[in-house]
Structure formats: C-alpha cells, structure tokens
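For this depiction, one protein chain was excluded, whereas all remaining protein chains were kept in their positions.
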Amino acid sequence: MKKPALPRQNGSAQKKSLSSLLAVVLFLVFFILALCANIIAPHDPWERFDPYLPPSVEHWLGTNDLGHDILSELIYGSRVSLLVGLGAAVLATAIGLCVGLFAGYYKGVTDEILMGITDVFLMIPRIPLIILLAAFLKPSFWIIALVIGFLWWTSTARVVRSKSLQVSEMNFVLSSKCLGFSDKHIIFTDIFPNIIQIVIPKFMLTVAAAMITEASLSFLGLGDPSMKSWGMMINFAFTKGGLINALWWWFIPPGLCIMFFVYSVVLLGYSLEEKEQAVLGIS
Amino acid sequence: MRFLNQASQILGKKPFKKIFILICLLILIPILRSGPRVGYGIAKNQNNRILRIGTSGRVRSANIFLDSYISVFAQLSNPSLMKMTPDGRIVGQIAKDIHISSDYMRWEFHIQEDLYWSDGELVTPEDVKFTIEYIRDRSPVAGWMKDTIDTVSISDEKAVILQLKRPYTRLDVEMATHRLLPKHIWQSIDTPMQYTNPGENVGCGPFFIQKIDLNRGVILFAQNPFWKGPKPKIDAIEVHIYQNIDVLSLALDKGEIDVFYNYASSYPYQNLKKIRANSRFDFIEKLSTGLIFLGLNLGKAPMSDLRFREALSFAIDYGEIIKLDSLGYGKIPNRGFLPPTIEHYKDTTPLEYNPEKAKQILDDSGYGDHNGDGIREGHDGKNLALTLLVRPVHARLAELIQDYLRSVGVKTTTKSVDTSTWINLKDRYRYDLTIARTTPWGMIMHAGWATGYFDSRRTGEGVLHNIDDPKFFKLCDDLLSTRNKEKLRDFAFQVQDYYNGQLPAIPLYWNVFVTPFHTKFQGWLTNPLYGIFNIDNFLNIEPAQK
Amino acid sequence: MSCLHIKHLTVTFETLMGTVVAVDDVSFDHESKETLALVGETGCGKSVIASSILKLLPDNANLSGEILYGDKDLLRLSERELADIRGQEISIIFQNPTLALNPVYRIGDQISELFRVHKRASSKKSKAYATSLLGRMGFKDPEHAFHMYPSQFSEGMNQRVLIALALALHPKIIIADEPTKGLDDQLKEEILKELMKIKEEKESSLFLITHDFDAARNIADRVALMYCGQIVEIALSPDFFDEPFHPYARGLLKSLPSHDFAPIPGASPSMISPPEGCRFHPRCAERLEVCSHEMPEPIKKSGRIIRCFLYR
Partner (left out) sequence: MKKIARYLLALFIIISINFFIPRLMPGDPITNLMGEDYIVSQESIDALKAELGLDKPLLVQYVTYWGDVIRLDLGHSFHFHTEVSQIIASKLFWTTALVGLSILFGTLFGAILGALSGWGKNDPKNKTLTTFFLWIYCTPPFFLSLVVLYVFAFKIGIFPLRGFYETGTFTDIAKHFFLPVLVLSLSLASRNYMIMRGSIIQEKGKLYILYARAKGLLNRGILFRHAFKNASLPLITLVALDIGFIISGALFVEIVFSMNGMGTLIFDALLARDYPVLQGIFLIITIMVVVANFLADIVYGIIDPRVREQR
C-alpha cells in the first residue's frame, strides 16, 4: 500500500533535516524554559519593582505597569501558554482520534452519525462560540484549553477516519477479525499504530492553533488575568499603554515567543507530515 | 513590502508579471491619486472651526432617546431642563427658573422663550410636557417617574407644572439628565425601542445632530440656524467613535481629533506621557467627584464584621495603588468615601496602609491562623478564601488587592468576568469582594452623596445595594426630605460619618480626570457631571489666536 | 536507416541509500519503421531508457552519453526544444493508462490538447480531430467518449485513448512502455494488434518495452535483452527466440511456462552495489574464470550484439 518514495530534488533531504533540527531545538528551548522557569527566571515574576522601566542590566526587558520583570514574566508565561496549547491539543486529538477511529472502523451507521457530528462541529462558527464560552465560563486557563480542545478536533477526526478506513481494509486487520479478536483490541493494537504517524502532525498543528486562539482571546480581555500567559502579557501591554508609548520590549517579546513556538511546532508537524507523505491540511 | 518583492520575483516571468503589475496598480492608483494630501489628518489639522471630539464609548444605535452613550452627546442638541454649573450647582437650562411648593409636591418650570428647534419651530411648554410624559410612559429607565409624577400640566403660556404623588426634593437633579424631545417629531413615534434616526435629529440647542453614521463612526453636529443665544465660535462639532482607546490616542496625537471625551472617565493615564510630549496639547486636570472602591458583600461573613473590614482597610497599600493604577493621578481617600469635590464634604480620617495593624486586628478579632498554613481562619474555623469579582478593566487592581490580602493571611481568588455576568452575580450577591467605580451621576443619584450605590432598597446596573441598615435608610430618607441647605449639610455630614464608622466599602483612590485638548481651541469649561461635554463649554470655546 | 542512436547512455540516481546505476553504458540503434522490443525483468532499467529518450526522468537523475535523433542530441536540447519533439515526433505510451490520464479532465479535452499545443489548432478544430481519432480507435460513439472522464472508462479503453494520443500526430517513433501490463490476454492481443496496425499505417517505428516475451516474439523485428542496467544481447527476433546466445537469455526462455518452466537460480542483484565482473555471473551456469572479475564488453557476432565472454 505504501507508494514508492518519490525521488526528491538534490539537497532537499539535507535542508529538511536542518529545519527539523531548528524546530526541535526551538521546541526544546521553550520546553526547558517552561519546565525550569523558577531556575532560569532572574526574578519572581510577581515581585514588584518600579513600573515602566526600560531594559537595563537588572531588567533585560524592563518592567511592566505593575513593575513585574518582563523577562521573568515571559519565562513563566511559557508554562501557561504551553500548557494551554498542549492541553487543548491533547483533548482535541483524543476526541478526533476516537471519533475518526470508530467511524473508520465500524463504518455504516456509526460512521454516518459520527461524521454527521463532525460536520456539525466543523460548521459551528468557532470564534464567536469560543468567545461566548470563554465569557460565560470562569476564565481560567484550563477552561480555555478545554473549550479550544472541544472545538478543534474536526479535521483530525476526518483525517483519522479516512486513514482508518484504508487500514481496516488491509489484510492483517481482516485476519485479526477472522481470528475473532475484539473490536477494541483491533482498533487499538492493529489500526491505531498505523494511524499515529498522521495524528502527530495534526496534533502539532492543533497546538499551534490553540496557542494563537488563546492569545487572541486574551487580547479581547477574555483570558485569565491571574495567570501569566504570553497572550495576557500582550493584552496588558496594549491596555496599559505599551503600544502607544512604543514600549516594544513589552509587547514584542511575547508576540515573538508565540510566533517562535508556533513556528517550531508547525515546522515539526510539517516535517513529520511530509515524511509520511500524508495530505497536508491545516485548519 | 517584502512580500511584494518576493511575489514579483516569483511572478517575474511572462504573463504573471503583467497581471501582478496590474493588480498592484489597481491597489496603488487610488493611494497615489489622492494628490497633495500626504497623509490622513495632517491636512485636516488646519481647520480650527470644527471641533473634533474622540470617544471610545460603544455607541450602538442612532436613537438619542434610549442609547445611553448617544444620549450623553445628544444633550448638546436636545438640552435638559436643568444643567450643572462648573462649580456643581444645578440650575435651569431650558427652564428659566423653577418654583417649588414648600411640601415639594408641586414643581413649576418656567421655560425659556426664545428657543427654537432646528426646523424653525418654537420650543413650547408642550414639548416639555410631552417629553416628561413620553419618558414616563415609554422609557424603561423612568420607573421612578411613574411612582412620583402624578400630572403634568401647563399653567400659562410658559410654565410646566408637575404635580407629584409624593414629596420629592431632587426632581431638579433628575431633570438634568433627560433630553428634551420635539413633540412634533416624536409624537408619531410609538415604539422608541425600535426607532433609529441616522439622519437629521431636530434639536433646540446651539447645535443639532446632522448625521449619525455608525459605520463611519461619527456623530456630526451642525449649528442650529434658529439658535437665538450667544453665537457659538465654532462651526461644527464632530464626535468620532473609536473602538480602541489606543487608536484613539494615536489619532489624538496625530491631530485627527482635538479632544478626548468619555463620560465619567479620564484620558487613560498610561497614554498621557505620550500626549504630554506633544506640544500642541494642553490639559484639564480636575479631581473628579468619583472614585474607585472595593465593594464588600456585607451580608456575608466575614465581610459583615466591622473589625474585619477595618483590617482589610489597613492591609491595602493605597500609595502603591495610586502609583501603579493611576500613575499618580489619584489621591489617598478618606474613610468617609466622598472626595472633597462633593458639596458638603467632611474631612474624615484618611485611610492608612499598615499591614501590621491589619494583622493585629485580625488576630484580636478571632481571625488567627490556627492551623499554621499561612491562611487565616474565619469564625467558622475554615480558611478565609474570598472571591474577588471583577471586570477585565480592573484586572490589575485585583492582582494588587489579592497580593495585599495574601500578605496579611487572607486568600482571595480573582474572578474576572464580563459586565453582564458581573451585574448578574453582583445582583445575586454571589461575591465576597468586588471592585467598582462611581460615576458623577451615581454620586448624586438617589439621595445623593453616593447613597445610591449602597441603599439596598433599590437596584441598578452599576450599584452594589449592599447596605441593609435601618440607620442608613433613615439617613437617605432624611436627605431626600429637604432642600434646606443647613439641614442638607448636616445630613451629608452624617452620611459621611456613617461611611467613616461602618466602612461599607473601602475607597481605593479618588481619581483625577485628565482631559487633553488641542491648543488651537481655547476657553474650555467643564462641569462635574459631564466634564467638557456641556453647552456652556461649546458656546465658550473659540479658535485660539495665533 | 536508423532514426535513433543511443550511445553509451548511463543513468544514475542519487538516493538516500546511495547512488543507483539504473542504466549502465547502453548503446543501440533504432531503425526507421522497425519494431524494437526491449525485454527484461522488472526493475532492470528498461523503463528508465524509455524515459531518458524523452528526458522524463526526475530531477535526481544524472544522465551521460548521447541520444541522437537525426542530428540532434536529445539529452542536450532545451526544455522548449524537447517539448516540440515530445508527443509530436516521439510519443510514448505508459503502463497504467488510468493514472497517466488526468482524472479531472474529459478524455476528449486531453486528446484535443495535443492538437492545440503542437498544431495551434482552434478549439473547434481540435475537438473535431479528437472525435475522429476516437472513432478510428474503435470507440463506437466518439462524441460520447469525448465527454467521458478517465475514471468512467475501463483500463483497456484508457489504453486505447493513450494509443490514440501517441499516434495522433504521426510521430516518427512510438515508445510503448509495457502497454499491456495488467491487461487480460484477449485485451492484450487486441491492443497489440491495434498498435501494429496503426504503426504500419503511419509508418512510425515502435520501441516496445516489455517483460512479455510472447508479445515481443509476435510483433518485434528485433529484440534487445536487458539485465541489471545493461543490454546483454540484441538480435533479430526470430534469431533471438530460436537460439538465444546469452546464458541469461537462454535461462529466461527456459523459465517460460511454454518451455521448461525452470527458473534461473538466484535473484537479480542490487542496483546500488552490482557484482563485480559480469553482472550475471553469480547466477550463470556457464560462467568462466574471467567472468567474476572482468566486465565483458559488447561485441558484434553474427549480426547480433552480445555482452558475454563466451563469445569472445
């Protein structure tokens, strides 16, 4: 079933591994930042110094309106932002995987129903709904991750379904069926491993989407103000005069962090995806 | 532009080049064609006979009767019967003078005789009668009128007589907020709830609304051709609506607008530094009649305990709040709540930051930390964990308060919600602490002296209605019972003593309202109720001499 | 008179696994109006030769040698010059006809495209050409066939379309790359017959690439046998099938069901690291001492070209 690998242009393999390496390095840097925030950060991000300080030796990125050290905020912010992104993506991928697997394996009525639900979710106007839910539920970052995850699984489900449709027609699955293994067993031991390689890139892209959504929600003031995420930092930078006073060290770094992290995740996703020659799809 | 370069490189071959250039030209032609106008705003800057006001109020509809944002602006075209003077007194505007019966049951408003609507019709007592009845019958906010006003009649040619059902001393104050409607237009409008008029709105002020274009985000005022009063020295007024305060600030700095105005708001403090560097701007700075305060749910322990409230008041670092939240544009308040700008201000004890004392009080009044986890327990033995309900605008303040209370051993969780949810939860008393602000009108509504925020016998979207104390009710009723100056001052002092003694809310800071204005205009007048947005101001403003 | 000279053609591919030598120093001539069959096992490099002639190889292929068409070296022509030759003077028929046709265009449009590209014919004219061509290819209702999509046709019908396309502009050379692969026997025969008939009509020469010896025997004038990237024997078809010279050829013929059905022992070697000496020697029953360390050069012998030390 596997198509012969296409001959590639000269040097592309090299370039690919280089950009993948960059992505992995970036990802790891952020991951370590989040993990060891308390060691790396020069200050406690809740400690108040003089407000609105420009960058200096003491505060590399200056301080914000409450006098918090922006660099430390940024480092601690990676925790919340990564958690929201990864949390939402885990949820979305889990839902998408289950829906897709079951629809693709059982086919028939189950497929119709599950894909019908997927269609509904695909067609729900996401952004307004997410704003609505974020405004309605107490804005803690877990809730935001939950809401994003709950709305972002559709494309994963579709991809998984078509792949598991393919896989479940393959000989080894058919023989497992003949041997009388339970459906659950077949789905998780036979089909699942064959799907994982298309799920991982999707997962990465969902992380990216979730982080951008979290930042956008925070920008609308619907984030969790007691949590320091990159999105909330941008929000405060804008509501507290960062833009108007051109305090670039306040609002540019969190924006760049979001961009860099999303970039690393997307690049990782792409390189995994292209390796598997799966359909590129980002939404 | 990097994108375009690359695009043109990619497309730099054969037919795509032509298409690409064509598209670029299509985009660029209108930009280039605009001739000598180098940029937006720069050319416009020359005109100093049109006053441009920038606001960030979310005006939703072209309905001057019911849209609360637009009705603030509509007072210029549809003035109210009464107005507030720059020093805070309520005097007649459309009404020349008023006569009040000694039992406060009969109010007689004598109407100015030389007022004309912008379509040439004379303003008559009929219009006033119509307006009051129209508000009473059709406005959702005028429930009080139904309970209060019995009949509206016209005595002789120029007076409107209001016969009340119960004595009411503050009718003149109320009449400073309702806009006069032309009867000959509005009598045919049966459902104001479904009425908008984006075109000319007939008005009788020195200016009238020529156009409300919400897609463009402007309200345009032109001079009323039939205005007989002192001639305005400016030709027109434009209100520009921005949805983003930063963009408004940029526009101000660029000279696209001449002055900032939001009802009950200062120009954002954090944006001031930038505009202060712009030599074309000057500033009006006034201590407002309002303040930011920490509201307490008095019906719930431990907030019901005066000692606990005292302790809270010592835990808060007012100086730092002023430094961080108002960037110095605030004053440390007194326990008496009301700022000195309020009539009959009494100098009560200033609030003090003393965490040691706060801890002492908490220890002494049974809020010790017996289980040693760093969090004090209440009288029920459970950890003190309070919910601080705030709207996103107060997120930073909440962070500070949370920190102050944590350091004296009281745990709080901030719950940041949108306004509708805030109102909903607040009205159902589903909070422990909340941060709120007062508005100029709020300070004088009900019995005045901020009583409207606390009297639990009435509700409202911005008020806490959390005092359920007969002593306080009595004070409100006393204030409402008289217009006698001495008596009023006495009662006002008593109210401030009550606030001072009971601490129903902890004021955080008295704020200063700063209004930047372009120096090409001079002669600014403000009043405590509407700031610069008042007729006296727009009649007084003139282009500055160069 | 020969119309295509292939001289010392070598094709290598750069892959992640290493350099693959798919075609190794291949030289042969293709005469006008002749049918030349290139036979060999799957993966021996036959199709690579076909693709090299029209330079249809992917970017990671390195070509050396010469492919002379008239006075032009096809390997050194520009893309634009090549485009003029492709489809018009040299056409190709692929295996997998259904995949070779674009699924989202109508059959008719894909045929008329040829006239529009090469003859600059108007859309009306090219449609007329295409319809008549479909008629000649045995479609009963050419108008209807014109409007069909490849997915609505059977494999055999699509192959006819491809043949129609290959012959449309009376090319000098038709390259048929396993045109009958995957078809049933009856269809196979029909297709081949069709191919021959029209070839005769148009006076084109046919370069047939196949692993099907019967097909080669039936229609080819000459046969070239490939093993592991090299041509090991070229001979007139009757000679080749009556008395093959090369041990590999003999082995292959023996393995056919119509003969002894005795397979050659061993498997084809890897193209990345082919054996030293004669490529076939590890499987050769008649190998000599020299075979294992020296590569035999092609030599002419009784009207054949052969690459084997047995005939030195």
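A, B and C label the chains in the order they appear, each numbered from 1.
Rule of thumb we're sticking to: contacts are C-beta pairs under 8 Å (C-beta built on N, C-alpha and C of every residue); 3 or more make two chains touch, one makes a residue touch a chain.
No experiment lies behind these values; they were computed from the predicted model shown.
Colleague: In the full assembly, spell out which visible chains the left-out chain is touching.
Modeller: Looking at the complete complex, the unshown chain comes into contact with A, B, C.
Colleague: So one chain is hidden, and I want to know which residue out of B:Arg49, B:Arg89, B:Arg216 or B:Lys273 touches that hidden chain in the complete assembly.
Modeller: Missing-chain contact among the listed residues: B:Arg216.
Colleague: Write down which of A:Leu53, A:Val173 or A:Ala208 is the residue touching the left-out chain.
Modeller: Reading the full complex, the residue touching the unseen chain is A:Ala208.
Colleague: In the complete assembly, which of B:Arg106, B:Lys254 or B:Lys411 touches the absent chain?
Modeller: If we include the chain that is not displayed, B:Lys254 is the one touching it.
Colleague: Write down which of A:Leu21, A:Cys36, A:Ile127 or A:Ile196 is the residue touching the left-out chain.
Modeller: For the chain that is not drawn, the touching residue is A:Ile127.
Colleague: One chain isn't shown here. Among A:Leu97, A:Ile144, A:Val173 or A:Val266, which residue touches it?
Modeller: Answer from the full complex: A:Val266 touches the omitted chain.
Colleague: Across the whole complex, list the residues on subunit A that are touched by the chain not included here.
Modeller: Residues of subunit A in touch with the missing chain: 6, 9, 11-12, 15, 112, 115-116, 119-120, 122-129, 131-133, 135-136, 208, 212, 215-216, 219-220, 234, 238, 243, 255, 258-260, 262-263, 266-267, 273-274, 277, 279-283.
Colleague: By the contact criterion defined above, which parts of subunit C meet the unshown chain? Give residue numbers in ascending order.
Modeller: Answer for subunit C: residues 54, 56, 59, 79-80, 83-88, 91-92, 94, 96, 99-105, 113-114, 117-118, 149, 151-152, 165 touch the chain left out.
Colleague: Applying the definition given at the start, please give the residues of subunit B touching the unseen chain.
Modeller: Interface residues of subunit B facing the absent chain: 2-3, 6-7, 9-11, 13-14, 16, 27, 30-31, 33-34, 38-42, 58, 60-61, 63, 66-69, 140-141, 143-144, 146, 192-196, 214-217, 241-244, 247, 250-251, 254, 256, 264, 417-421, 423-425, 439, 441-442, 445, 458-463.
Simple rule for what comes next: only the chains that are shown with their structure count from here on.
Colleague: Using CA atoms only, can you tell me which chain is the most central one in this structure?
Modeller: Closest to the centre of all protein C-alpha atoms: chain A.
Colleague: How many angstrom between the C-alpha centroids of subunit C and subunit A?
Modeller: 50
Colleague: When the C-alpha atoms of subunit A and subunit B are each averaged to a single point, how far apart are the two points in Å?
Modeller: 42
Colleague: Quick check: how many Å separate the C-alpha centres of subunit B and subunit C?
Modeller: About 86 Å separates the centre of subunit B from that of subunit C.
Colleague: Among all residues of subunit C, which ones touch two or more of the remaining chains?
Modeller: Not one residue of subunit C touches more than one other chain, so the list is empty.
Colleague: Which residues belonging to subunit B are in contact with no fewer than two other chains?
Modeller: Residues of subunit B touching two or more partner chains: there are none.
Colleague: So in the complex, which bits of subunit B are touching subunit A?
Modeller: Going by the criterion above, the answer is residues 245-246, 249-250, 253, 268, 270-271, 273-274, 320, 323-324, 327, 390, 392, 395-396, 398-400, 402-403, 413-418, 421.
Colleague: Residues of subunit A touching subunit B in their complex?
Modeller: 46, 48, 51, 65-67, 135-136, 138-139, 221-222, 224-226, 236, 238-241, 243-245
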